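Since the structure comes first, as structure tokens, the remarks are kept for the end.
Complex shown without one protein chain; remaining protein chains in place.
When the chains are written out, they are named A, B and C in that same order, and each has its own residue count from 1.
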Amino acid sequence: MSDQGHEHHSDFVPRRFLLAEFSTPAGLLAGTTKMREGGYKNLDMHSPFPIHGTEEALGLKRPKIPLIVLCGAIAGACIAYSLIYFCNVFDWPLNIGNRPPHGPPANIPITFELAVLLGGGSAFMGFFALAKLPQPYHPIFESDDFARASVDAFFLSVELEPGTDIDRALADIRAAGALSGEIVEESER
Amino acid sequence: MPPLFRPRHNTLAQISLFVVAAGAAGVPLGLMLYARTPYARGMQNPIEQPIQFDHRHHTRDEGIDCRYCHNTVDRSPAASVPQTQLCLNCHAQIWDKSPILEPVRESFFQNKPIKWTRVYQLPEFVYFNHSIHVNKGVGCVSCHGRVDQMAAVEKATPLTMSWCLECHRRPEANIRPVEEVTNMEWQPQGDPEEAGRAQAAKNNVATRTSCTTCHR
Amino acid sequence: MSCDDNHEARTKDRAKRRSLPIAGQTSSPKYWRSVEERDRTSPVPGAANEFAGGTFDVAQYGQEDGNGGNSVSRRGFMQVASLSTAMAAVGACTKPAHKIVPFVRRPEEVTPGNPLHFATAYGLDGYASGLLVESHEGRPTKIEGNPAHPQTLGATTSFEQSLTLSVYDDDRAKQIRSGTRPLAWRTFLAETAARTSQLGQNGGAGLRFLISPTTSPFLGDLRKRILDRFPSAKFVSYSSVADDGATDGTKLAFGKPLIARHKVASANVIVSLDADFLGEGNEQTRLSREFAARREPSRQMNRLYVVEPAMTITGAMADHRLRMPGGDVGAFLASLVSMMASRGIAALAPLASLTHGQRHWDPKWLVAVATDLERNRGNSLVIVGRRQPAAVHALAAALNVALGNLGNTVEYATPLTSDPTAGVAPLGTLVQEIAGGGVDTLVITASNPVYGAPVDFKLAKLLERVPNSIYFGLYEDETAAACKTMIPAAHPLESWGDLRATDGTVSIVQPLIAPLWGGIQEADVLAAFVGEGDVGAHALLKKFWKTQGKAPGDFDGTWERWLADGIVPGTAAPAEAGLTVDGQALAQAVAPALGAARQGMEIAFASDPKMYDGRFANSVWLQELPHPITKLTWDNAAMVSEATAKALNLEDGDVVEISYRDRRIDAPILRVPGHADDVVTLPLGYGRTGGEKVAAGIGFNAGELRFSDAPWFDRGVRLEKTERQIKFSITQDHWTMAPDGRETPPPVVSATIAEVLNPHSKFHTEVEDRRPDPEHPQPVIHKPVDYSGQPYKWAMAVDLNKCTGCSACVVACQSENNITTVGKENVRKGREMQWIRIDRYYTGSFEDPEVVTQPLACVHCETAPCEYVCPVNATVHSDEGLNEMVYNRCIGTRYCSNNCPYKVRRFNFLNYINDYSAARELGMNPDVTVRTRGIMEKCTYCVQRIERKRISTRIEGRMIQDGELLTACQQGCPTGAIVFGSLNDSNSKVSQLHADPRRYDLLYEIGTRPRTVYLARVRNPNPELGQPEKAGGHE
Partner (left out) sequence: MAAPQLDVRDPLEPVALIEGAAGHTDKTINDSLLAHVWRGAGKGWWACFAVALSLLGMLVISISWTLYKGIGTWGNNIPVGWAFGIINFVWWIGIGHAGTLISAILLLFQQKWRTSINRFAEAMTLFAVICALLFPLIHTGRPWFAAYWLLPYPSTNGIWPQFKSPLTWDVFAVSTYFTISLLFWFLGLVPDLAALRDSSQSKMKRTIYGMLAMGFRGSGRHWAEYKWSYVLLAGLSTPLVLSVHTIVSFDFATSVIPGWHTTIFPPYFVAGAVFSGFAMVMTWMIPARRFLGLKHVVTMKHLENMNKIMLVTGMFVSYGYLMEHFIAWYSGDPYEFAQFFYTRMRGPMKGIYWTMIFCNVIVPQIFWSKRWRTSIPVMWFASILINVGMWCERYNIVITSLHRDFIPSKWENYMPTWVDISLFAGTIGLFSTLFLLFLKFIPAVAVTEVKELRHELAHDPTADPVGETH
């Protein structure tokens, strides 16, 4: 993916992005696919809402979130049950109104709750971790138009490897159906 | 129009996230650790008394048994600080002019008790009973430390409930022959585990962890 | 003003005191557990008193006598001495200047942390109750009965239990004063000396003493010496609830004033005529024990008939109860007597004609009683209450004699009080003397006569005519206000003296603590008049007994044994022998007294089971104690029957104007089941206007309507409904076991003796369904924990057949366990704190109900519902099956209480102990944590006693024997209805009771497996009278 933004090398080489607006989600999808087939790497789409077919257009792998959540939930359940067991059975079993120290039915609620808590927590954390957010600064914010990306505009961004032919890239993106195209450059600080 | 945030803000954001997370985890942890420090438990802190009474001198040098002064320790919940008269049993003859002992004489003749400072303070809802412990062979040293080496007595043990429970769950470690309870140097013969268990059986030790054993 | 307000008042003037800490969150104890701690806590006035007290007084009185304070006044000495006394108890060091001798049968060294027990005695109306007082480091903390004492037999009344509260009462009078001028004791002595020498010139003609009736030989001797010095001086005894009727009655019957000594133990049939012999009087504790002993369900079970106007404790125990106005009781007895006469009892023949006109009671009843008495000649007993006039007592005496009960169930003996009578008559003469201006110096040691005396005596006004009126009392009460000079009395637990039990046995009264507020002892006051005021009661007392020849040889040794035992052997007084009744004379004497009663509604006065005659009015324990019958707290009420209330269209709490003769007072109405119609009963002892902060403004003063010619009852009272309404603080709003008509199992099982003795009766199936059955155990999910491996398996059994509901256990528990009081408002809200709740249920008709009382505290369920709902393990089970409540762990969710089917848990909704005076804290039991706000509490089976005993026995290397460990309620109970012990000991009393055929478990059906079980109530009705009909309950 496309951001080492916060790594500062002594000799700073700004990252450059090709940013192009498309008129419709459909157009954006088509354009993206075209560019990707045209051999461009590090593409990304920007839209005010999720668009069907994004994954295919960008050629993404299966999302990792579900697995993370599963692990979180299982961890939660295990922690809860073993905690209860440790406290009321192992460390200090007490005679609570003639009930046995280890009463599985009584442990269900908390086990379940903690599974949900850690599962949900990891779903949330997981997303921000994978998206590397919070990231208040990103080079494409340098573009003034980009503000509309969260309102009603559909952008395609391509991180250009050093030494890419800018004009050709611009030409390609117009060919891919973009309304406009511009180059944005990362600033040092 | 330049973007709202600059690259440095990314670092800032991440650092602040880390700080919050660390704080959330660290503060409770820190408190739990603090609660277990000798400082929080008021240990290792010699207490100054109205009279410079030196346990080293009386017990080690003179070899006076603890129970000569703390004479109710084996028949009452309270070990009891000796009454002034007891001091004068000896100090009517020895050091009877010593200025250090002036407060003792004053206390005796004016019938005013000497106000000693507490060293071992249990909360009022804890009902510790010296007599049963002494009679079952728990040595003074087990809770009070080497008083015979303290110029001014200090708290030697944390007195937390979990500390009490340790012994109430595994008493063998602290059981000795009843006649040795006041002996500061006593060590079990042979394997302490074995010896302890045997001794506990011999003293008919039956520790309890029911709440009302201590809380009423 | 409710007691809450008082509390505020009190907290204000104690602003400087540190506010009490949250239990468990402080390192500063509110009580001493040892000398060290005590030293740390003394800025506490009590402690200060004991330490600084002496020297302080020396200084003060030094000024007084101008000797610059180097001369130690007697009082100063007293307190210096008391200091060393306290030190003695504390440090086990110096010999106490005043000897305090440990009880012989409790050989315990004087040891800090270990309580001591001292024998002493207390006399409510002059006759001794032998007590054992538990003392922690010199502070009396708990009252028990002295088992060796013939009157208490080890039990107590709620009055006696409350002594450990009153001794620390901050409201007590603290300063000798003449008008507003503070006096030093020796100044008072000087002035008295001067005055007495004047008085001496005319033989003390103007010198009068108004004292409480007392049996004290020592005070009697002082009195003699005073009279020797002042031949024309006079002593008058007065008590507003005196037994004059009885003594006058015996005078009528036998020609000389005598007192009856009852022995219900040997009575098969008891006819109680307006006599609450289980609830009041000098014999109540012993009679309760004897009576209960005969309630064991067997053919020997006794039968109790009660005839009374208002429901009393005794009435509640009755097998048959007949309600009638107090004024008609005499007529009833007369009819009974004549019926007996008609059945050929020769001795009664002369009285046959007495039979009385009106007969509004069921004739069957009379016949039944007569037959029963006849059947049980020699083993029957007729008891008449103190409220009845002489004539009735005389007839009863005649009847007892005629039935041959004399010597078996009752005997008569010379009164032991220095004056045979202490009622209206003697006071009347004194009043006339005062009115005549003949009294110069009046010394009042009687308890608050200005409040208690009949209104027509106008005592308060009269006292203005006495140039030198001296009141000796515990409080700045009504009488103190009316007298010139006030001398703060030392509390019974602060005094030396002696008293005699009803059988004459002498007990030495010894102080448990030096007077906290510098009170003076009665002996010292009297001694002042023979110029020995500064000798000291202790010295005088010993001197007196030295001369009594009871201790040949080593007097000091014997003296100490007396103190230790609590009784002086060989002092019992024999009963009168060969008593006969002259029927003719008697008939003439009593006939007029039994003349037709006047018409109109009856006004009746009754001594209160909580306030007595008002002298306990400042005890928060007793104020908040639910009335044994009405369950009313913090109030008294004009009690009427349902019918009467209906007729006057009155509801509970309606304030009525009661007008009688020329006087009227306002009082709230309370309907009481079983109350006689056309009678309004007014309990005495309330509406106090003295300086006592707690008592102030509680209830109304019935004494306002009490005239010298009708001290107990009279006809012709009128009730006018007013607009006002008051809300009572009643702890039990409902009367029956199914107030709304639901069909749930009754909490109390009761049956007749016939049903119990018949193994096939439905009674047996009923109780069997309500207790574990080894053959068919209750279905359980979890295997019951096995406690048989434990050294003990604590359990309790309560015999409902013995419980009279007297409530001594409630106060005993309160005293033992530092249970707080909450005040009127909070009781009304339902937040009372007493761990023991004595549930009172009525069955049968409202007019003639049967009453059952059921003491209910935590029953220590084995499958305790309270435990599994506590989120923090604050209430759990002990290894021996106690349901433990860990105060310091409790966060106060109150879930445990919600889930307690018995509702026996109590919660500190507010920080009630904030309001404690510093002194009251001295009376706390140091073995029990003082609970602060937000903590749940409940009966612990007196676990502090269990653990003490366990430790001492384990040190001795033995097991706790059955019966050597008593819970506070068990020890206080006069009837022995409560039994506690270990079920692992199959021979223990409690094990046997758990196996008793009458045993049943409360709420057995919900499977809580309680450790406290109940034994069904049994009645012994007369078959000839049949069963009172079981009508539906009343709400």
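Annotations
To be clear about the criterion, a contact is a pair of C-beta atoms (placed from the backbone, for glycine too) under 8 Å apart; a residue touches a chain by one contact, two chains touch by 3 or more.
Being a predicted model, the structure only gives us computed values, none of them experimental.
One chain is not depicted; across the entire complex it touches A, B, C.
The omitted chain makes contact with just one of the residues C:S659, C:S708 or C:T893: C:T893. Take subunit B: the residues that touch the chain left off the picture are 4-5, 10, 13, 28, 32, 35-36, 158, 160-162, 165. Annotation for subunit C: contacts to the undisplayed chain at residues 22, 732-734, 736-745, 747, 826, 829-831, 837, 839-841, 854, 856, 865, 868-873, 889-895, 897-899, 901-903, 905-911, 933-936, 1002-1003, 1006, 1008. The chain not shown here touches subunit A at positions 1, 23-26, 32, 44-51, 54-55, 57-58, 60, 63-66, 69, 73, 80, 83-84, 87-88, 91-92, 94, 96, 99, 103, 106-107, 109-110, 112-114, 116-117, 119-121, 123-124, 126-128, 130-131, 133-138, 140-141, 146-152, 179.
Everything that follows uses one rule, which is that only the chains that are shown with their structure count from here on.
Mean C-alpha position of subunit B lies 46 Å from that of subunit C. Shown for subunit B are the residues that touch two or more other chains, of which there are none.
Counting partners per residue, subunit C has 876, 878-879 as the residues that reach two or more other chains.
For subunit A in complex with subunit B, the residues that touch the partner chain are 5-6, 8, 92, 134-137, 141-142, 144, 186-189. Partner subunit C is touched in their complex by these residues of subunit A: 94-100. Those residues of subunit C whose C-beta lies close enough to touch subunit A in the complex are 782, 784-785, 861-868, 873, 876-879, 1009.
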